[in-house]
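What you see is the complex with one protein chain gone and the rest in place.
Chain IDs A, B and C follow the sequence of writing; residue 1 opens each chain.
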Amino acid sequence: MNDHTPALLIILPLLFAFLVSGMAWIKKGLCYPLAAGGSGLCAFFSIRLFAHVLEHGTVQYSLGGWEAPWGIGYHVDLLNGLVLVVVSVLAFINMIATRRAVAAQFPEKEGAFYALYLLFIVGLVGIAATGDLFNLYVLLEVASLTSYGLIALGGGRAPLSSLNYLYMGTIGGCFYLLGVGYLYIMTGSLNMADVASLLPPLYGSSAIWVAFTFCMVGVGVKMAFFPLHVWLPNAYTYAPSAVSSLIAPLMTKVMVYVMIRLMISVFCVDFAFSVLDLGNAMVWLSILAIVMGAALALAQKNLKRMFCYIIVSEIGYMVGGAWLGNPAGMTGAILHILNDALMTICLFLAAGTIHYRINNLDLDQLQGMFRRMPVTMACLVAAGLSIIGVPPTCGFFSKWYLITGALQAGQYGFMAALLFSSLVNVILFFRVIEIGYYGDFHHGRVHGSALETRTEAPAAMLVPLLILSAGLVVMGVFTGTIVTSVIDPVLPAALGRQPLCP
Amino acid sequence: MKTVGIIIVFLAGTLLLYATQDFPPWGAPDSPASTHVSPRYLQRAMEETAVPNVVTAVLADYRGFDTMFETTVIFCAGIGCFILLRVFRQRPEDRYYRHIATEITLHVKGGRIPNKSSEFERIDALWTPYDLIIKTVCRILVPFIQLFALYVIAHGHHSPGGGFQGGVILGASVILLAISHNMRTAIDRLSEKADNLLMAIGVFIYTGIGAVCILLGAGFLDYRTLSAVLFVDDIMARSHGIFGVEIGVGITVMAVMISIYNNLASAGKQDEGL
Amino acid sequence: MSELIPVIVAKYNYWLYIVLMMIGLYAMIAKNNLVKKLVGMNIFQTSIILFYVSIGCKKGATIPIIHHGIHAGQHAVDPAHYVNPLPHVLMLTAIVVSVSTLGVALALAIKIYNRYKTLEEDEILARLRAQ
Partner (left out) sequence: MIWQLDLAILTLIIVTAIAAISVKDLLGCAILFGAYSFLMCLLWAIMAAVDVAFTEASVGAGVSTVFFVAAVFRTTRRTRD
């Protein structure tokens, strides 16, 4: 392909990040327009690339003009294309929506903030596009390092939770690197497709399954899979709201994508399910993740913290779906990457908007919020309904696929866990609605003129939020199209003929 | 926490040790790692890039994309330290001055004596009577260290070294100045603004060279097309392209090392250092 | 016993690297001081780098700088004469990543110290609980 879209996708935000950070010292006013420009161009090119992939099939791009096993190649198929679009578009919308909050919070360091923001996007986009195992590690570190810096900008406990995230994240990164090292010593290659073609004769080797385990544990730490999730709630709760609505929806989802990519195009489905037979164990772990995430979410008194535990439980959905080992489960998992990113950004943006107005996100401070910020709360409820899985919204459809997959695989425990967490989500969101609408019933209904006045957030924040909430329903309507034209072609053929749990 | 640590370490260690049984013996020339991808680099790097140091050739050309992100990681660290630690608005603090003629130390609370004064010299709060030998030797050494650093960057094609090592050494020379004199002396030589701009300029050079290759009609970082503007053949164009990106890497690494040190050692005030 | 010795000679390097990795990992998880954890992190990372570098080793091979110049002649390069350069390249990147992480982590540690006046994790948590 003579078109340079895959490269431009990465280097334009990168160049703009450097420009922004330099501009911070020359003309501060230009930082935001430049950053928005870089992010917008990234979104534009990712959509263009996705359209190209839909039309012409997989795109290969060799960087530096060296073909794949020697140089680094980009390999963009429909799955990557989808993730690329999700990452770049959501990051762009978030940048527009949180402009005021950022300007108010970091007046002096806006340039550095936006440079880190763009570099974070670059990291995630690169992870999604790359076809090289080591390049993935480097980009993972770019994304992680920027997120450590961004998260620590929050007040209070933010630096401490960011440092904990740094320790956990580095362990995860190192485990992934070790896994890649074990693969490299056995195969001698770092290119994903090349490794995949060299692996089958080595399936019996213990080094390969140890490599697989370490890669999975490393990715699991970064995506906050249940026993390894301890860094997530604190880090995302104490981060500044503009940052948590950027990182929370994207980082974990991209890591789920990495897991699926490793499963289907590096180690191949045969290895993961037949040779290792890990399916059952992983599904049980994800059941644990779902149940514990939901249960811990119930115990939280802070809105953002509650959302964080919902993320932990949603990660369980995706991991479990991917490891069910049948097309329906995998479809559900991939669809849920898309839907969950959308739902989570909606939740965190709404939380950020509330934070912008009342500077507090404790649940008991939300009394009368429906009267004060009706539009924001409506969006929050819409996202909540989607998380619960109410039909017209997209959350329903991915849950439907996951439950179908669970039934086909005979994993009734996973189905029960899904239903349990939906039930818990109902309780969680109706509690929010109850407090927001009727006031906290322990203290009686509040009748204060200050609390009754409408203090809706500025339109610049509301419009993106409304667009995203509308997106929830639109995604739901177009689920069928997405599944048939995007997800079905990428499902590995091996999944279909897998005899599952006889 | 200790028990958890021991359990995790034991589990991970056992797994890793268990897997070594299938490894090729240590240093075996016929292991897959030595026979699959790497022989091509050794055999053809010289004819394809005219760079005898294969590590440099692979680093900046075959896997140049990795290296670009490696430089980006460094840049992220610099920006990260800056955004985390740097404080701009600060209360006027106590300052210490020394009368040069009489060596009397003044402790000024809140205010300040004009910085440019021939009679008074500003000193750090933890100032100790300095050693003339250390100051002089370091000041004499700095230019030689910098010269060596430039050599390391420029000679990376033929000997160990390159942008990273040279950049770190360049940065270390300025850090040495800051340690042996004081931080303000080093900042006078290279201001914070210049340092931060250099940080961005270095990576910009790297990415820019890649982007120029796109503008000239080839793939990203495909240095061959630089032959059109450099008036050399394709192979030498690769060699010069590698040199260009090494310079970019060197600039960024130097600036970031200085910036991180200044922010860490002064806790973001960029005033009094180690 | 006699079969064991070649195995040991062939693999003892790897075993010692893994011991080193585990020392670092243990320090990261079990130590209480935030800077000690960082030292553990660096030990862990360097030992992984050591592991990679040793993948590139070949017995009887020299440094990966091709013999060149007028006296070198024009004969083809035999890969067995030079060690594998690819792991070296990867590890240059890894070293840089580790120093970047270190810089950010130390910045965070200074921020934490400014707030809590201690670097011990349990003391910080006790202080947080007291609030």
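Throughout what follows, contacts are C-beta pairs under 8 Å (C-beta built on N, C-alpha and C of every residue); 3 or more make two chains touch, one makes a residue touch a chain.
All of these numbers come straight from a predicted model, not from anything done at the bench.
In the whole complex the chain that is left out makes contact with B, C. Per the touch definition above, the residue from B:Phe23, B:Tyr62, B:Phe120 or B:Phe164 contacting the chain not shown is B:Phe164. Within the complete assembly, residues 53, 55-56, 59, 160-162, 164-165, 168-169, 171-172, 175, 179, 257, 260-261, 264-267, 273-274 of chain B touch the chain that is not shown. Within the entire complex, the positions of chain C that touch the omitted partner chain are 9, 12-13, 16, 19-20, 23-24, 27, 31-33, 35-36, 38-40, 42-43, 46, 49-50, 53-54, 56-57, 61-65, 83, 87-88, 91-92, 95-96, 98-99, 102-103, 106, 109-110, 113, 118-120.
Going forward, only the chains that are shown with their structure count from here on.
Counting C-beta pairs in contact across A-C and across B-C shows that the higher total falls to B-C. Inter-chain spacing, taken between the CA centroids of chain A and chain B, is 32 Å. Multi-chain contact residues, meaning those touching two or more other chains, occur in chain B at positions 16, 20-21, 23, 31, 33-35, 37-38, 41, 63, 66, 70, 73, 76-77, 80, 84. Annotation for chain C: residues touching 2 or more other chains are 21, 25, 55, 86-87, 90, 93, 97, 100-101, 104, 108, 111. Per the touch definition, chain B reaches chain C in the complex via residues 1-2, 4-6, 8-9, 12-13, 16-17, 20-21, 23, 25-29, 31, 33-35, 37-39, 41-43, 45-46, 52-55, 58-59, 63, 66-67, 70, 73-74, 76-78, 80-81, 84-85, 158-160, 164, 260, 263-264, 267-268.
Residues of chain A that touch chain B in their complex: 4, 7-8, 11, 14-15, 18-19, 21-22, 24-25, 61-66, 69-72, 106, 108-109, 112-113, 115-116, 119, 122, 126, 132, 134-135, 138-139, 141-142, 145-146, 148-149, 152-153, 159, 178, 182, 184-190, 194, 198, 205-207, 210-211, 213-214. Against chain A, the residues of chain C that register as touching in their complex are 21, 25, 28, 34, 37, 41, 44-45, 48, 51-52, 55, 86-87, 90, 93-94, 97, 100-101, 104-105, 108-109, 111-112, 115-116, 124, 128.
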